[in-house]
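Following this message is one structure expressed as structure tokens.
One protein chain is absent from this view; the other protein chains keep their places.
Our next item is subunit A:
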Amino acid sequence: MPKNPSIEKILVIGSGPIVIGQAAEFDYSGSQACQALKEEGYTVVLANSNPATIMTDETVADQIYMEPLTTDFLTKIIRKEQPDAILPTLGGQTALNLAVELEQTGTLAEYGVALLGTPLNAIEQAEDRGKFRVLMRELGEPVPDSDIVQSVDEACAFARDIGYPVIVRPAYTLGGTGGGMCYNEPELQAITRNGLALSPVNQCLIEKNIAGFKEIEYEVMRDRHDQAIVVCNMENVDPVGIHTGDSVVVAPSQTLSDREYQLLRNASLKIIRALDIEGGCNVQLALDPDSFTYYVIEVNPRVSRSSALASKATGYPIAKMAAKIAAGLTLDEIVNPITGTTYACFEPALDYVITKIPRFPFDKFTSGNRHLGTQMKATGEIMAIGRHFEESLLKGVRSLDTGAEGLLSPDLADGTVEELKTRLQKADDERLFVLAEVFRRGMTVEEVWQLTKIDRFFLVKIEQLIHLEMRLTANQLVPEVLTEAKHKGLSDAHIAQLWHTTADNIYELRMKHVITPVYKMVDTCAAEFESETPYFYSTFEEENESVSSGREKILVLGSGPIRIGQGIEFDYATVHSVLAIKEMGYEAIIMNNNPETVSTDFSISDKLYFEPLTLEDVMHVINLEQPKGVIVQFGGQTAINLAEGLERRGVAILGTNLEAIGKAEDRNQFEQLLNDLELLRPEGKTVLKFDRVEEAAHAIGYPVLVRPSYVIGGSRMEIVYDDDELRHYLAKSNGADDTHPILIDNYMTGIEVEVDAVSDGETVIVPGIMEHIERSGVHSGDSIAVYPPQRLSQSVKRECMQATEKIARELQVKGLINIQFIIRDDGVYVLEVNPRASRTIPFLSKITGVTMANLATRCILGETLSGMGYDSGILPERDFVSVKVPVFSFEKLRSVDTTLGPEMKSTGEAIGHDKTLEKALYKGLIAAGLSVPQEGAVLLTVADKDKAEALTIAERFHQLGFKLYATEGTAAYMDEANIPVTKVAKIGSSERNVLSIIENGDVQFVVNTLTSGKQPRSDGFMIRREAVEHGIACLTNLDTATAILNVIDVTTFSAKPMMNKRNVLS
């Protein structure tokens, strides 16, 4: 029997906004699932509040609800749509938790909705630490000594029993949020207190430390006939102790003998069977490197980040299969889409090595705590494929897009061996580079193993790469050594560095000696069966399997790993560009290296090259495919940065040309452009030397905005108010690249407006203008954006449009352009021009109904907008209001300041849309995970410059019945204005102080605008962190506070006395 006939309509729950621990992988799995269910003839209803996803595209499901993912809203959707079943196993922890809540509130039973995939008790058995241990004991599967605690005292008592170190794991939290390794009682107390607060059920597991064990994962699938298979197993290079999301991971396992492999396979299959899961499941195990002893660490009864990785690693589409299985199909009747001739009921055989390397946000959060532990910190990841470990690893390092083209970090060269040893012992995000460096210093594998417990297998490989480096250094420009180095996976850039020449020279030398790669296919079966998957990777070997077709081809470059400032939005645009290219009859080829995304699903493009995005790797594909040209404008800064090199090597960049990109990015050219077009901009200067910065700042006048040129997402951009702050900024940026100038701009406050336009060089259309809630100074990615704008006059909008048109025409933009304006006293100032896809494209496309990336691609390939029926201008505004609310992952990033400023900090976004701004904001805030309480208390601590403005806010909170708390200065100011406020003591005071009221949950909001200033650990910083760690909304911007006040205002009724009669009469 193919599928369950009692079901017609299925509600699929997405994972919502992107946060650390729950990222683009759920867009990939969710969209695959929806498509799979539609293929089977079901009506699919989708709920997801993340507008930046492919999943929420109108073609993916039959009905799409971009509403907050809460039980309230889901109940409304269920009531309206009356689905027969709900599928929550493809939307991460968020969807799974919602399913549990919907069951507990009786909604599922009330509306007769069946739960597909994973039974409720399995969710509980896997997620609830106590039930999990009971189940494992019943199965005879070992789990590490552990105890569930609900208080700090219980935790300490248990730890005294089993001995330190112990691991704390809070129940039902994402990506290990709030957990950690504790070496002593004070650490245990702090982490447990935090973990209990973050766990929705106030439970933590205190677990025996098995750090140093091998960490192995199995991705398993099972159907309703109890047929179960292993899709892939993976081995963490980093042993137990570092979250698997933060570990370097290889697939398949490299150091397991068949006996160990089968031992863990048996355990994994036993578990998925016991949980009665119909679909996919992830089992994490710890294996003693010195015996057959193993422990089951964790089970995810759903599709996870690891399953997205496993899908891309093997070619086996887990989410698609899981959805079909959940709908009643069985593994032995689903055809394997890769081979087309075999069935889904088999275990993929790999003939390559996969390496996954996490991408960390510490290039942005330089002051963040970089130590890796059980709390995930990576924002994204890359995957690399090679025919051996070294090649795979080095391709992975290149794919990170951190500038490293090999295992070489110039920063480490100065470190002493002792410093490096410390960093080996307590791993941080640069561990791979540290490993390479210590081998360069002559440390032995045994010494390194003692400090890291990384399996010697991997250490030897890295050590040998360093030996190869030495051979290269000793044999300059020798073709034989070059061949060896290329076969081992070294990049031209790395070799060039060792040979003191340029990458271009190495490239030429290679072309002369014909040292070029071939491409191999990913086919799930190690070539045993004929397959035609258009999914390739490069290697230096004999046979090339990627045959270039005779069709006209376009190559699209993706955006690489997800990081702050370059998120899933760019993958959305890339996918739409690829689809448009296919529609236009060209062969669409994509290069990308992010395993989490939809763009690297081999069924999206005509051909997928899973490769690093460096000049060398892109040129190899171009040499083989000979495309008509390359599209770089959808792949964020990663792709844009490649344009220059590609052009230098004679490759056609399609769409907006390089010169235009330069004009927008180079400060002098940009100024010239605006002057020529007679457009206004905030006054600014470009300074090449550090010592001239102060002088420039004085000329412009404080406050000023300082930043290095060529940045993504406002890296290292700051507003400084005086000489002191400026000097501090410069000291901090010491490590910054000296070759790029420093930009100093007048910090102009006003309404920030963002325009995204599609242009063919002649006609320019603006599907929508967005206005930011927060005034200029907050990075556009961190601001709440509103469409249509609420505060702009027709004439201002017209002026923005005219400016956009002028710029687009002058730059001869073919494709997309994003312009940010500041509106001050009805004057329109141009802040920034980005002649490429921006992160607002998916949001705007969805709310306006214009698929902008599609139109842009058509323009890039020569179609005209007028030919498509468009005239220049702003498209008519829709009559509903949509807001884009940023989502942060601060609770996962210790020591990161949460204050909003010019540097982007958000990891994702949520949408809210409704009839009025307040309703839309309410939904947006809820969807972003903030609560909008109707009563309670607010803590106000504001900087002197903000006090007057804060007064209005305080007054309004008071009117709405909120109790006010304030620190000394702020309280005095409020007192003077006759606003009743309770003064709280400063940090460190033994009485009830500003931190303790947050800790005790006495306040629902914190409004804090104290800048970090010179000390990285100021009082303001500590207040903000305290709020984050206790899950209390901390508003660092008064505009955001006002917006929330407006929302509370329209959703509550305040008590007001009748007006005094006498006053009226007198």
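The criterion applied here is as follows: a contact is a pair of C-beta atoms (placed from the backbone, for glycine too) under 8 Å apart; a residue touches a chain by one contact, two chains touch by 3 or more; residues count from 1.
The rule we apply is simple: contacts and distances are computed from a predicted model.
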*Determine which name in "Carbamoyl phosphate synthase small chain", "Electron transfer flavoprotein alpha subunit apoprotein", "CobW C-terminal domain-containing protein" or "Carbohydrate ABC transporter membrane protein 1 (CUT1 family)" the UniProt entry assigns to the undisplayed chain of the complex.*
"Carbamoyl phosphate synthase small chain"
_Absent-chain contact - pick from A:528, A:695 or A:826_ = A:528
_Selected residue (touches chain absent from view) among A:460, A:477, A:584 or A:680_ = A:460
*Based on the whole complex, identify which of A:158, A:389, A:535 or A:602 touches the chain you can't see.*
A:389
*Which of A:28, A:213 or A:352 sits in contact with the chain that's absent?*
A:352
*Could I get the residues of subunit A that touch the absent chain, sorted low to high?*
225-227, 229-230, 252-259, 261-262, 265-266, 289-291, 331-332, 341-343, 345-353, 387-389, 455-457, 460, 520, 525-530, 541-543
